[in-house]
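Only one protein chain is missing; all other protein chains are in place.
Going by the order they are written in, the chains are A and B; count residues from 1 in each one.
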Amino acid sequence: MTAGLVDPLLEIKELTVDFHTDDGDVHAVRSVDLSVAPGEVVAVVGESGSGKSVTAMSVLGLLPKPQAKLSGSIQWRGTELLDADESLLRMVRGDEIAMIFQDPLTALNPVHTVGTQISEMVRTHRDVSKKEARSRAIDMLKAVNIPQPERRVDMYPHEYSGGMRQRAMIAMALSCDPDLVIADEPTTALDVTVQAQVLDVLVDATQDQGAAVILITHDLGVVAGMADRVAVMYAGRIVEQGPALELFEEPSHPYTMGLLNSIPHLESDFTLPLIPIGGQPPSMLNPPSGCAFHPRCKYAKFESGCTELMPELELTGRGHPVACFRAAEIAAAGESAVL
Amino acid sequence: MLSYLLRRLLQLLLIVWGGVTILFLLFFTLPSNPAELLAGGSNRAPDPAVVKAIEEKYGLDDPIYVQYGKYLWSIARFDFGESYKTKESVNDTIRERLPNSLRLAFWAVAIETVIGISFGVLSARRRNSFVDSFTTTTAVIAGAIPVFVLAFLLKQVTGVYAFEHDWPSWAQLPTQGIGPNTWWAVVMPTAEQFQYLIQPALILASVSTAIIARLTRTTMLEAMNADHVRTARAKGLPERQILSRHTLRNALIPVVTFIGIDFGTLVGAAILTETVFNWPGLGSKIAQSAATGDLPVVLGLSVVVILIYGIASLMVDLSYGYLDPRIRVTGGAK
Partner (left out) sequence: MTSAADSLTEFEVKVESSLHEVGPPRSLGQDAWRRFKRNKLAIFGLVLVIFLLLVAIIGPFLVDDPTAQSTALREKPTNQHWFGTDQLGRDVLARVVYGVRLSLFIGFMVAIIAVIIGIVVGALAGWFGRWVDSLLMRFVDILLGIPYLLLAFALIAVVGRGVGAVILTLALTGWLQTTRVVRAGFLQVKELEYVEAARAIGVPTRRILWRHILPNAFQPVIVLLAIGVGSAILAEAALSFLGVGVTPPAASLGLMISEAQSSFSTAPHLLFFPGLAIVMTVLGFLLVGDGLRDALDVKDE
């Protein structure tokens, strides 16, 4: 664990994001704390609606201005990004913090060549000529293993295959040597067969440049090979976070446990059924009282405060912070803690 | 690509042929005999001898398919015949009138492009503001006012009212005609010429301006909310660049397409406007000739109109591949 030894690159403190809609306020993110150290790979895991994408987009100020209300603090190398001036954000975007989006087909502009889209970014942040920018684009395409980059650089996004497109997006994101890459569900829109390839490229390329990564996903399988630390989000809050290995071996939060139980591992016993988490994700317009997970939690107990009080992230005996009133009990008692 | 071009040209020919045939059928299967019309007009009973003479002269006593064949053959050689009324060669009429219609259409398109797109973009960027409501409301109402009413009111203001109340000379505009035929660079009018041009151009452009404004607004809104705009922002691009290269560039594709086709349409659809302002173009001549039963003129000019519309559509289709790279692979939109 590197936290605490080195000054974190990114420090998100008590971030809260509300959206104004016709039906009321949607509490997408409810007081999230997260920090990322240089070179670290932090995975943020959660189902859709958990607030993970919103958190990511708040960092770069990409949320629609009138509807989104943000509070808290987002510190990048000591500079406050939340509600910062557009001119400041523009300097940070792409140059220091880059973002990769979920669907490369829609995330890339169909009327410009891939090379143009990479070059324009390079020329925005660096004082270089068109030729130099173009050769940088070719170099980046090479770095992500795109074959024949000199030809491909003048092709359009729709002429690339899905996996290649996402790798081109990675190339674009890394073109200005950012210190942090935020990848929002980079493999979700891809074929399963291609996902691993793209992930490998992401890992390698970012490591080569020494960039930190925030990897946002709902797929724990994606996380396993890549992350140093994992933060599990549910209903706009982080419910558990810690070193990846620790979290996988000894999950403390019932939600995390549920997630792990619902995916097949190589070592799992194939005779045992996979157990999905019952119920539906909560509405963020009207979240449940107390711990947002309690309606779906088999350990939820009124006396422990599960239904009324909001659990905070706290260190329990297990070693990494969890937001659950019964975490210690569950760890100790195991199945018998189920009601 | 070449095969595509050839295919489209053939298609164009088919359409022109089809149009000619339909019009020919319509006109020459008139319940009333065009010869009678010429001999005496619709009111008086014509002298049968005169009618016979006319029929012979124009070959109107030949069976229909013979007339049709003859006509197609002459068209293929670009000979559109003679006017029944004035004996003037239809080719000459075309030569005289076509440039005027083209100029009018050109300026109408110029006006509608500038005004329509500007307001469309403005409305989209300041959604639900006063500008937006104003533009949308005006656009809708403009679509509901008959062109001839608009034209009449405009003429009243600049033609009659302005003179009566002694407005500055630039605001007093002639209500008819085309003025001195002084153009330079084909389409640019002199100051005096402009006075005659501006009103019909404005009126002709009116409906299309409304359409373009609303279309641009729609496509801009769509483009502004597109994922790739978010990516562009996340790359740190300056706002102006995002607007021009990632929003407008995408939004204008359907708009440019519309404008291209509109040019082709306006050349022939200006019948009403040209008549009201007495602008000597193809449209007004067609209206005149249709009323007097001067069929060769109507047919000849109509062929030209259909041809121009077809060429405009073709050019738009060809350019579509240039505008939207996604279409290029298939060689053009269809």
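As a working rule, a residue touches a chain if its C-beta (ideal position, glycine included) is under 8 Å from a C-beta of that chain, and two chains touch if they have at least 3 such contacts.
Keep in mind that this is a model prediction, so the values were computed, not measured.
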Give the residue, chosen from B:Ala49, B:Ala76, B:Ala144 or B:Ala191, that touches the chain omitted from the document. B:Ala144
Option touching the unshown chain, where B:Leu154, B:Ala234, B:Ala269 or B:Val316 are the choices: B:Ala269
Per the whole complex, from B:Leu9, B:Val114 or B:Val160 the residue touching the absent chain is B:Val160
Per the touch definition above, residue among B:Tyr4, B:Tyr68, B:Phe152 or B:Phe194 touching the missing chain: B:Phe152
Touch list for chain B against the chain that is not drawn: 11, 14-16, 18-19, 22-23, 26-27, 29-31, 136-137, 140-141, 143-149, 152, 156, 160, 265, 268-269, 271-272, 275, 286-287, 290-291, 298, 302, 305-306, 309-310, 313
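Rule of thumb we're sticking to: only the chains that are shown with their structure count from here on.
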Could you give the separation in Å between the centres of chain A and chain B, each centre being the mean of its C-alpha atoms? 55
Touching residues of chain B toward chain A in the complex: what are they? 226-228, 230-239, 241, 245-246, 249-250, 253, 323-326, 329
Show which residues of chain A lie in contact with chain B when the two form their complex. 60, 62, 86, 89-95, 98-99, 101, 103, 106-112, 120-121, 124-125, 156, 158-159, 172
